[in-house]
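Just one protein chain is left out here, and the rest sit where they should.
Order as written gives the chain letters A, B and C; numbering starts at 1 within each chain.
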Amino acid sequence: MSAVVASAARPRPRPGKSIFRHHVVRAVISIAVFLVLWELGSRLKAPWVGDVPPPTVVMNTWLPLLTDQGYWYSWYQSSRRVLSGFLAAMLIGIPFGLAMATSRFFHDVTFPVFEILRPVPPLAWVPASIIFWPTQELSITFVTFLGAFYTIVINVLGGARSIDVRYFQAAQSMGSSSWDIFRRIILPGTLPSIVVGSAVGMGITWEVVVAAEMISGGGSQAAGTGGGLGFFIWNSYVGGSYEQIVVGMISIGVAGYFSSELLRWLGKYVTPWLRVR
Amino acid sequence: MANGKQATSAGEIGAWDIFTYRFSKWLRSPTPYRMFVGFALFFGAWFLLSEVFRVWRFASLPGPRQVLTEWLNPNPVYGMSLYTPEYYTHVWMSLRRVLIAFVIATGLGVPYGLFLGWSRNFREFTFPVFETLRPIPVLAWVPLAIVMFRGDETPVIFLTTLASFYATALNTMLGVQSIDEAYPRAAACLGASKWQIFRHIIIPGALPFIFTGLQISVGVAWFSLVAAEMVSGEYGLGYLINTSYVNVQYPVIIIGMISVGVVGYVSSALVRFAGDYLMQWRVRELALGGGR
Amino acid sequence: MNQSAQTTRLAVDPGEIVVTGVSKSYGAVGRHKDVVRDCSFTIERGKLTVMIGPSGCGKSTLIRLLAGFERPTEGTVRLDGQPVTGPDRDRLVVFQETALFPWMTTYDNIMYGPRARGEVTRETLDLAEFLLNKVGLQEFRNKYPLQLSGGMQRRAELARAMINNPRVMVLDEPFRGLDAMTKELMWEYYSRLFEESGRTNFFVTTDIDEAVFLADRLLIMSNIPTQVRAVVEVDVPRPRRLTEIIESDRANEIKREALSILHAEAMRSFARGSKAATDFVEAYLKRANRA
Partner (left out) sequence: MNAPSSMRSAPAGQHASKGAIRIQNVDKMYYAREGAVQAVSDCSLDIRAGEICMIVGPSGCGKTTLLNAIAGFHDITGGTISLDGELLCGPEKPKAEPGPDRVVVFQNGALFPWKTNLENVAFGPVMQGKMTWAQAREKARGMMADAGLVGVEHNYPGEVSSGMRRRVEIVRALMNDPKVLLLDEPFRALDSLTKSVMHEALLEIYYKNKVTIFFITHDLEEAIFLGHRVAIMTTRPCKPKKILEVDIPHPRNYSVLTSPRFRSLMEETVNAVHEEAVKAFEAGEKEM
């Protein structure tokens, strides 16, 4: 558990302590306060929040949408793009990271190129990706791929490098071949970093897919068909129904959160030796 | 460090000796030549595919030679090169937005993160809201930002600030929590009050994480800025990239991308140097291969 | 320790390592640091040789030379006449901090060697059971290293080394992290293992009590650059008990002699305050390992 600072948290509030000290109760209170402030702010036309539709209105527009085909279809499209981009990033990124960690030559050749491309934000690639890839689907998926690829490679490389040199020495002195060392030392040793990299990568793919859909689907090109939650939000904006914008934002937030949590849960399942603290 | 002479006091092994030593070793090792091979392969392939053989989809992409000549051309075909003032206005507009966003995000994020880490009550009342808003992708805020803030400039700055704020606040909180609990306790033993502990222990102790956070926040700022500029906004590199796509000026797209990459890298490198400068104690500790 | 799998005796043929005129230095031409200079000693067959010296005096470097992870700049290291070229099952090292693979259960850790070499026979499986009982970890066979206490991790590591039946066991301060009481219990325990197997053991430590309790032959090392300062025969009868050793005059006499030599060495390195020098070497070694 993270280090505790001077008078701050005890392990768990003692029985008999007032209910208000319990952290879940406090979380509910703080979110409730936030919603009330939002409601009042927009009803009373406060400076910034004024034009933002209040939570009650947002809820009313969201409920019918739950049964609307088109709404779930944009979920499906966004998820498909995120998943394909993410899987491609995992399938290419993990071996790439491992190869860089194991072979000095491969690292020296590829890492500098990788490093000069990394600072370019993935979304700067959208126009170039639209030009290059034949279909719009592929161009958006390529950008989501890029979003996750850098994070996964960096995490895998870092993870493989951080394996203690003593494990290699122990394995070597017990007569294991280099394939043995890769399969039974490097791979399991890097697994925790792969899990972290994928969870973070998944978060980034959702960030990227929204923008890519907005830019290519809507954005400055009028005729975009696009589809997906990003387009759904942009379309609601162009169509003037601000409530749907907020609905779209919350939906993507929920989608992003659950996909990262799913990966973290899978991670715990895949690395039992860490869970055992 | 004089050659062979035993270094009597730790001060002599300065960062400069370590640097020259490593640099000479790097030059002799095969790494720089392999790096050259890597670059040659990448740019060579791009050149052959796009300009020479014009293979498949690469044909529509401008090759490195085209991009370079356009970029260095005193009077460029599409009006955008190192010699034209508009190029620098775009660069400056983007840089200005990132700078403003970075300053606001640091000004709000660092204190907020410090209090998040320092006081449990404050954390339990404000962190849940922070955590529920965080998964919402920053760029999903674009339409709402345009609605909330009139004009072109403020929405873009709001988005970039939001992105940086999340990274800064979170890393500062982690920084405070990473401090070994023995330090504040030792300070309490030495008679330091709560506020003295905050100033002398919590802030310097969290500094390494704060600077990691600042580096990430610069990266994320550029990430969101480019997209925000593509969708709305008058000037800026993101806007330049997008309009040059619409006006079919493809080499300028690549110029825009490279410029964003270079300026982004330089700004995060600046933050790293500032960090090293402020945290002398870590630099000299790392130079000796780790502290304890 | 129940002796259920007593049938499989440990078939051991102990080896002998001869180190002659070995020197080792690190650093580029300009800033070059001798860690070991012209060091010669023999690890006698079937004997428990203990090497003791001040901290940071290059003992770990000697371990790496013996294990074959590094080559000496001058001089030779031979096991039964054959020069040492690289890591090998005949010379197994137990490290200072545990090197148990955290992602493998205790049983998988122990079976790693035979499985890696494809030598999983009926006999090795029995030997694994025998060793698990010997180190008292039968109920912990499916536990991960992080679930074991310090003492248990050390015992699992000993089992993992012994199953490969090395001709020489090399141990680099294996009990350093343990608290004093567990450490003393491990001494008795480890010397029992040695007395039963009769395998050649080379044990490195900075703890004088540990050295006197365990050693048949005691090598006392000088400070950097390391050389053998003195060799002491510890002719205390075996099997050795903790309480007996405290009482035995011979043991205390050896301890006093070794202590005064070592204390002089320690004071010299401490007084010279050459923190920078020792640290430079340590920092350099860490980087050399990772490169």
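As a working rule, contacts are C-beta pairs under 8 Å (C-beta built on N, C-alpha and C of every residue); 3 or more make two chains touch, one makes a residue touch a chain.
Keep in mind the model is a prediction, meaning the values are calculated, not measured.
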{"item": "Listed residues C:Leu125, C:Leu185 or C:Ala230, member touching the removed chain", "value": "C:Leu185"}
{"item": "Residues of subunit C (touch criterion as defined above) contacting the omitted chain", "value": "54-55, 140, 148-149, 151-152, 173, 176, 179-182, 184-185, 206-209, 242-243, 246-247, 252, 255-256, 259, 262-263, 265-267, 270, 273, 275-276, 278-279"}
{"item": "Residues of subunit B in contact with the chain not shown", "value": "9-11, 180, 182-183, 185-193, 196, 200-201, 204-205, 207, 279-282, 284-285, 288, 291-292"}
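Definition applied: only the chains that are shown with their structure count from here on.
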{"item": "Farthest chain relative to subunit B (centres taken as mean CA coordinates)", "value": "C"}
{"item": "Whole-Å gap separating subunit A and subunit B, where each centre is the average of the chain's CA atoms", "value": "19"}
{"item": "Junction residues of subunit C - those touching two or more other chains", "value": "none"}
{"item": "Shared interface positions of subunit B, touching two or more other chains", "value": "none"}
{"item": "Touching residues (chain side subunit A, partner subunit C) in the complex", "value": "164-167, 169-177, 180, 184-185, 188-189, 191, 271-274, 276-277"}
{"item": "List of subunit C residues in touch with subunit A within their complex", "value": "67-69, 86-89, 91-93, 95, 97, 99, 101-104, 112-113, 116-117, 144-147, 160, 164, 289-290"}
{"item": "Residues on subunit B engaged by subunit A in the complex (per definition of touch)", "value": "30-31, 34-35, 37-39, 41-42, 57-58, 60-61, 117-120, 124-126, 128-129, 132-133, 135-144, 146-149, 174, 176-181, 184-185, 188, 194, 197, 202, 219, 222-223, 226-227, 230-231, 237-238, 241-246, 250, 253-254, 256-258, 260-262, 264-265, 268"}
